[in-house]
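Note that this complex is displayed minus one protein chain, with the remaining chains in position.
Chain IDs A, B and C follow the sequence of writing; residue 1 opens each chain.
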Amino acid sequence: MNEYITLSLILFTIGAVGVLVRRNAIVVFMCIELMLNATNLAFVSFSRQHGNLDGQVAAFFVMVVAAAEVVVGLSIIVSIYRTRRSTSVDDASLLKS
Amino acid sequence: MKTLITATDLPPIKAPEIEYALLGPLFIIAGAAVLGVIIEAFWPRATRFWTQVVVAVVGIIAALADTVWVYTDLDKVDADLVARGKVAAEGALSVDGPGVFTWGILLVFGLLSMLLFAERRLEGGMSAFTGRAADAPGSASEAEAIKLRVEHTEVFPLALFALVGMMLFATSNDLLTMFVALEVLSLPLYLLCGLARRRRLLSQEAALKYFLLGAFSSVFFLYGIALAYGYAGSFELSAIDTAVSNRSGSENMLLASIALIAVGLLFKIGAAPFHTWTPDVYQGAPTPVTAFMAAGTKAAAFIALLRVFFVAFGGSQWDWRPMIVAIAIITMFLGAVVSISQTDVKRMLAYSSIAHAGFLLVGFVGAYAGVAGSDRVTSVSSTLFYLTVYGISSIGAFAIVTLVRDSGGETTHLSKWAGLGKKSPWLAGAFALFMLSFAGIPLTGGFIGKWGVFSAAYSGGFWWLVVIGVLVSALAAYFYVRVIVLMFFTDPVGDGPTVAVPSLLTTVVIIIAALGTVGLGIIPGPVLDLAQHAGAFVR
Amino acid sequence: MILTILAATPIAGALILALLPRETGSHLRAKTVALGVSLITLALSLVALAKFDPESGGYQLTSTHEWISAFGAHYAVGVNGIGITLVLLTTVLTPIVLLAAFGDRLPDPRSTNAYFAWMLAVEGLAIGAFSATDAFLFYVLFEATLIPLYFLIGTFGGPNRSYAAVKFLIYNLVGGLLMLAAIVGLYVVSSRQGEASYLLSDLQDLDYSQTTERLLFLGFMAAFAIKAPLFPLHTWLPDAAGQATPGTSVLMVSVVDKIGTFGMIIWCVGLFPEAADWASPVIIVLAVISIVYGALLAIGQDDIRRLIAFTSVSHFGFIILGIFAFTTTSMAGATLYMFNHGLSTAALFLVTGIMIARRGSARISDFGGVQKIAPILSGVLLIAGLSSLSLPGLAPFVSEFLVLAGTFTRSIPAAAVATLGIVLAALYILIMYQRTMTGPLKEGTEGVTDLEPREIAALTPAIVLIIGLGFFPQPMLNAISPAIDTVMSHVGSNGGKSDPAPKSPTIVDAPAEEEGGH
Partner (left out) sequence: MFDLQWLLIAIPLASGALLLIWGKEADRFGHLIGTAASAASFLFGVVLFAALLGKDAEARSQSTSLFTWIDTGTFHVEMGFTFDQLSGLFVLLITGVGTLIHVYSIGYMEHDPRRRRFFAYLNIFVAAMVTLVLASDYLVLFLGWEGVGLASYLLIGFWQHKPSAAAAAKKAFVVNRVGDIGMALAIMLMFAQFGTSAIHAVNAAAPGAGDGVATALGLLLLLGACGKSAQVPLQSWLLDAMEGPTPVSALIHAATMVTAGVYLVVRSGGVFDSSEAARTAVMIVGLVTLLAGAWIGCAKDDIKKALAGSTMSQIGYMMLAAGLGPAGYPFAIFHLITHGFFKANMFLGAGSVMHGMNDDVDMRHYGALRKAMPITFATFALGYLAIIGFPGFSGFWSKDKIIETAFGENLWVGLGALLGAGVTAFYMTRLMMMTFFGDKRWKDDVHPHESPKVMTYPLIALGALSLLGGLLLVGDWIVEWLEPVVGEGEHHELAIPAIALTGIITLVAASGVALGYFTYGTKPIAAETPADSSVSVFTRAGRHELYGNQINDAVVVRPTTHLTRFLVWLDGKGIDGFVTGLADRLGETSQFLRKPQTGFVRSYALTMFGGVAILVLCLLAVTLA
C-alpha cells in the first residue's frame, strides 16, 4: 500500500523541483499539474486504504479544478507571451524589493 | 484489489438536503455572478457597464440583508462553549456565528470594492481596467480598443465569483469544499490582477506571479488534505477532530498534513515566509482589485485558518502552537521592518498587511476559546473584529491611492506624496487617519482591534508574545508616522501631486471607511458585541 | 457631569475652529474664539471647584456609564484632590498660553486655525485624562494626547521639527504600547476574577499574584517614566521643546507630562502598592540622578529652550522622588510640585519664547544686556527663574521643600543628594540670566523690545499665582492632603510603607496628627 504513497511523494517532489528549476512558464505550470496528479494518486490510494469513496470523489474534484486552472493559467501566460514574446518566468521581474 | 465494488452493493442514492434558507447569501451572490455572465453574452454593450454594476451592487446588498437575517436566527448549539448555527449541505458547510459574521464583512468589503470598480471619472470616463486584455500593451489594437472605449465588464461577475468563493471558504466544513472554495476565490483574482489599464506589464507580471505561486501553494494545501484524509479517512473537520483526539493513525502523517495545510492558508493571509507574492501583486494589480484582495482574501483565509486549526486540529494544538508562534513573530517583524524602507505606497501597504497578518496570528495562537457563561474576548471574536477594522481601513487607504495621480495614472511613489496635506488637507487627513488606525493609536478602530488580539493571546497564556507584539507595533508605527510626516510636515517637490476629483462612488467609499474607522474606535461596542455573539465554531 | 462638559468644551471649540473658514491677515477671529473657549473652560473648572468638597479624600463629581461592555470599559470620570488640582492647572494655563500665542509667527500663517484647534484639543484630552477613573478610558485619553502634540510640534515647530515630532511620538508610543500590554493584562486578571471591569475602584480590589503585579506595574511605569521624563528616558524632551513653539512646549511640559506623574500616583501606586514599594529603591535612585543630571545638563546648554527642558527633567526628578518616597508629606509635596512646576515652567517658556522670537535666535550667547532695553521682560524672566530655582516665598519652594523633607524621613542620602539640586538650580538660572540680561547690550539684541500689554496680561496671572502660592499654599494643600492620605492608607494596608514617625517628637508645637498614613 505504502508504495503508492511513496510514489506519489516522489512525483510530488519531482514536480516541486521542476517548479523551482524550470524557466519556461508552461513547463513550470505543467510541473504543478504533475504535483496535482501526484496528489490524486495519494487520494485514490488512501481511499483504497480506508475503503471509502471520498478519496476517489476528491480525485474527480481535483481534475475539474485542474482544468479550470489550466484555462486561467494559460490565458495569463498567453497574454504575457503576446507582450514579451517570451514565456520565461525570469523575464517577468519588474516588481521587486 | 480485494473486492470490486459492484452496482448491487450500492446503497440507494437519496437526494441531498440543502438548507436553502440558511445558504441564501451564497446562492444570491452566485446567482448574481451567473446573471452577470449571461448579461455579458446578451446585453447591449452601450448600457452593459452600468447594468453589471447594478446587478453586482443589488446582488450584494440583497445578500447582505439576507445575511443579517440568517445571523439573527442562528439557533444556539448546546456545547461546552456557546456556539450558534448548524452544519448544512450534508456536512459540506457549517453555517455558524463566525462564518456568517465573516459573510457579512466580506459582503461589505465586496460592496465597497464594487463601488471602486465602478469608478469611471478618474480615467476619463473609463474604468480602471484595461479595455481589451488580449491586446498587447502599446499595440495598435489596444489604441483602437481605447478609441472604441471597449471595456471588460466581466470584472464584476469575476469579482462576484471571487466573493462567493471567499464566503464558501469561510464556512466550508470539510477540507474538500475548502479546496474548491479556495480555487473559486483564487482563479478570478488571478485574472483580475492582470487587467490594469495603466502599467499593464506590471499588472500582467503580478497576475503571473500570483497565479504560479498561488497554484503552487494550493498544491501543498491539497497534498495536506490528502494526508489528512489518509490520517482520518474523512474530509470532515469534525471527523478529523475525533481521529486526532483518539490519536489513531500515524502521528507524523498528521503533523505533515497540518504543516502542508497551514502552508496553503498562511499563503493566502500573506504570512512569512509565504508572503513573497504580497508586495509584488499588491503593487501590480489594479488598485481597486488590491483593495478587494487585501480586505477580502485575508478575512476569508483567516477564518478558514481558525476553523481548520480549532475544529480539526484543536486536539493537537500543543504541536502546532510553537510553529504558529514562530511564524507570528517572523511575520510581524518582517512586515514592520521591511515596510520602513519602502518607497511605493502600495508596496508599503502590502508590507503593512503582512505585519497585520502577524498581529492576527498573535491573537490566533492564543487559541483562547473563552469560558462558558462569560463574554470574554476570545481568539475568534477578536480576530473577527480586527479583520473588520483592518478591511475597512485598508479599502479606504487604497481608495485614496487611486486619487493621487499624475499624467501616468496613479503616482504611488512616496516622494510624490510630499506635502499632500497642504494641497488637500481632508484627503490627507483621511489617509493619516487610516495610518493611525493601522498603527493602533487610540480613538481609532485599529487600537481596539490590537487590544482584542493581544488580550486573546494574553488569556491564552502568551503574555510575553504580547510584549513582543507591542514592541513590534511600535516599529510599525514608525513608518506609518513617516507617511504622515511626508504628507504634512514636508514641502511638496515641484508642483506636488495632483489629486483627481472622484465621482460620488469613491468619495462615498472613503467617507464610509473613515467614519467606520473612527466609529469602531470610539463606540466599538455594537460590532464587538456582534463578534462576541458569534461565539465558537460549530463542528 | 460637570467634568464631562469641562472636557468636552475645548474639544468642541477645536472642532469649531477646524470648521471655521480660513481668514487672511491677523486671524483675529480664530484667536479670539479659541481664547473665549478656553476662558469658558476656566470658568467651568471654577464651578467644578466650587462643587468640590476638599474635606473628603474620595472621588467626587463622578459619573459612570457602560462604554465597551465586552472589555468592561466604562466612561467613568471623577476627581479627587489630586485630579482637581491638575484639572485647574490645565484650565488656568491654557488661556495664558493661547493669549501669549497670539503673537506666534507660524511657518504657514494659513494654518492658524489648526494651531489653536490642536491646542484646545490638548486641553480637552488632558482634562479627560486627569479625571478618568477607568483604566481603559485613561489609557485612551493618555495616548490620544500624542496626536495633537505631534501635529503641533511637527507642523508649527522650528527647522528640525519633523525629526523632533517623530522622536516625541515614537518615544511616547513605545511607553504607551508597553502600558497597553499591562492594560490588557489588567483585563485578563480582572475577568479571571469575575466580571471584567476597568473601574479604578474594582481594580483596586483585585488580588494579583506577586509576579503579575510587578509586571503590570512595570508596564504602567514604562509609559509614565517616558512621559514625565525620567533619566535615562528623557532625551526626547529637549529635542521636542527645542523645536516646538513656546505654547506647545508649555502644553507639553506643564500639562501633558503631568499626566505621567499623575498616573504614577493614581495608577501605579494606587493599583500596585506592593510592586511600587518593591521598585521604589531603583526609581528613587533614578529620580535623584535625574535631579542632578538634568541640572548639570541645563548648565551646559546654550539653547535657552533646551535649558528649560533640562530644568524640567530635574524638576520631574523631584516630583517622582516625592511620589516614591512614600510619605504623606513628600507625596503632597509632589502633587503641589506638579502644579507649581506647571506655572513656573509656563512662565519661563513663554517669556523666553518672546525674547527668542524678537531676537530670532535661541542661543544664550546671542543675547546680552537685554535688561537695559527691556526691564519688564527681564524682571518677569527673573521672577520666573527664581521660582524655577525654588526661592522661598515663591510657589515651587513649598512643594520642593515638602518633597525633600518627606524624603529625608525615608532616605537621608537621597534627600541629601537631591538637595544639591538647589545649588545647581541657582547656577543654571542665574548664569542664563546673567548672560542674557546683564552686561553691555550685545549688538543684534537691539530688536528685543519690552513686553507689550497683551503679553503682560498673559503673564501676569502666572506671576501672581507663583508669588501668591508661595505664601498661601494651604488652600491647595487642603484639597490635596485628604486624597494623599487615602492613597497612603491604601499603600500602607497593601504591604507598602507608611509614614515614619518623628524619632524624638516634641510636646511643644507638635504638628496636628493626620489620621491618614498611619
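Please note the rule applied: a contact is a pair of C-beta atoms (placed from the backbone, for glycine too) under 8 Å apart; a residue touches a chain by one contact, two chains touch by 3 or more.
All values reported here derive from a predicted model rather than from experimental measurement.
J.: May I ask you to name the displayed chains that the omitted chain touches in the full complex?
T.: The chain that is not shown is in contact with A, B, C.
J.: Among C:Ile16, C:Leu296 or C:Ala357, which one is in touch with the chain left out?
T.: Of all options in C:Ile16, C:Leu296 or C:Ala357, contact with the hidden chain holds for C:Leu296.
J.: Which of C:Val398, C:Val448 or C:Val491 sits in contact with the chain that's absent?
T.: Per the contact definition at the top, the residue touching the missing chain is C:Val398.
J.: Among C:Leu88, C:Leu169, C:Ala362 or C:Ile484, single out the residue that touches the unshown chain.
T.: The one listed residue touching the chain not shown is C:Ile484.
J.: For subunit B, which residues lie in contact with the unshown chain of the complex?
T.: The list for subunit B reads 208-209, 212-213, 216-217, 220, 251-252, 255-256, 258-260, 262-263, 267, 272-274, 276-277, 279-280, 319-320, 322-323, 326, 334, 337-342, 475, 478.
J.: Spell out the interface residues on subunit C facing the chain that's missing from view.
T.: On the side of subunit C, residues 232, 235, 293, 296-297, 299-301, 327-329, 331-333, 369, 371-372, 379, 386, 391-393, 398, 401-402, 404-406, 408-409, 412, 415-416, 419-420, 422-423, 426-427, 430-431, 434, 437-440, 471-474, 477, 480-481, 484-485, 499-506, 508-514, 517 touch the unshown chain.
J.: Considering the whole complex, not just the chains shown, which residues of subunit A touch the missing one?
T.: 16, 19-21, 23, 28, 89-90, 92-97
Please note the rule applied: only the chains that are shown with their structure count from here on.
J.: Rounded to the nearest whole Å, what is the centre-to-centre distance of subunit A and subunit C, using the mean of the C-alpha atoms as each centre?
T.: That gives a centre separation of 65 Å.
J.: Specify, in ascending order, the residues of subunit B that touch 2 or more different other chains.
T.: None at all.
J.: Once bound in the complex, which stretches of subunit B touch subunit A?
T.: 5, 133-137, 176, 179-180, 183, 187, 190-191, 194, 200-202, 204-209, 211-212, 215-216, 219, 222-223, 225-227, 229-230, 233-235, 279-280, 283-284
J.: Subunit C touches which residues of subunit B in the complex?
T.: Touch list, subunit B to subunit C: 374-377, 381, 422, 436, 439-443, 447-448, 450-451, 454-455, 458-459, 463, 466-467, 469-471, 473-474, 477-478, 481-482, 484-485, 488-490, 524-525, 528-529, 532.
J.: Would you mind writing out the residues of subunit A in touch with subunit B in their complex?
T.: 5, 8, 12, 15, 19, 25, 28-29, 32, 35-36, 38-39, 42-43, 46-47, 49-50, 52-55, 57-58, 61-62, 65, 68-69, 72-73, 75-77, 79-80, 82-83, 89, 92-96
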